[in-house]
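For this view, one protein chain was removed and the others were kept in their places.
Up next, chain A:
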Amino acid sequence: MPVTSIAGRDIHVDAEGFLTSYDEWTPELAEQLAAQIGIDLTDAHRKVVAFLRDDYATQGETATLRRVSTLSGVGTKELFTLFPKKPAKKMAYIAGLPKPHGCV
């Protein structure tokens, strides 16, 4: 399993750079991960990321875009504005969660 160094810490990631260990994530790390994909985190982003982290903790799976928009109060349109083009994937990346697999 690849290990990468972000902000001076060793982080376990998969082949696409998604964190593989839930507990290695920190809010500071999220800022770095976001910057790597060209996103400047605002409070609107952080609210979504916090929802994803909490939801994963209870569900054991990364929320799909539809689940986030239904349950977090942030609509799909806004999610596309906050995380352009591939919101589901980008949100999961920044939140340190596996890529959502809802698509089979």
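Throughout what follows, contacts are C-beta pairs under 8 Å (C-beta built on N, C-alpha and C of every residue); 3 or more make two chains touch, one makes a residue touch a chain; residues count from 1.
The definition used in the following text is that contacts and distances are computed from a predicted model.
J.: Hey, which one's the missing chain according to UniProt: "PadR family transcriptional regulator", "Oxidoreductase", "Sensor histidine kinase MtrB" or "Ferredoxin--NADP reductase"?
T.: "Oxidoreductase"
J.: Out of A:Thr4, A:Gln36 or A:Thr76, which residue would touch the omitted chain in the full complex?
T.: A:Thr76
J.: For chain A, which positions touch the chain that isn't shown here?
T.: Touching the chain left out of view, chain A contributes residues 61, 65-67, 70-71, 76-77, 79-80, 84-86, 101-104.
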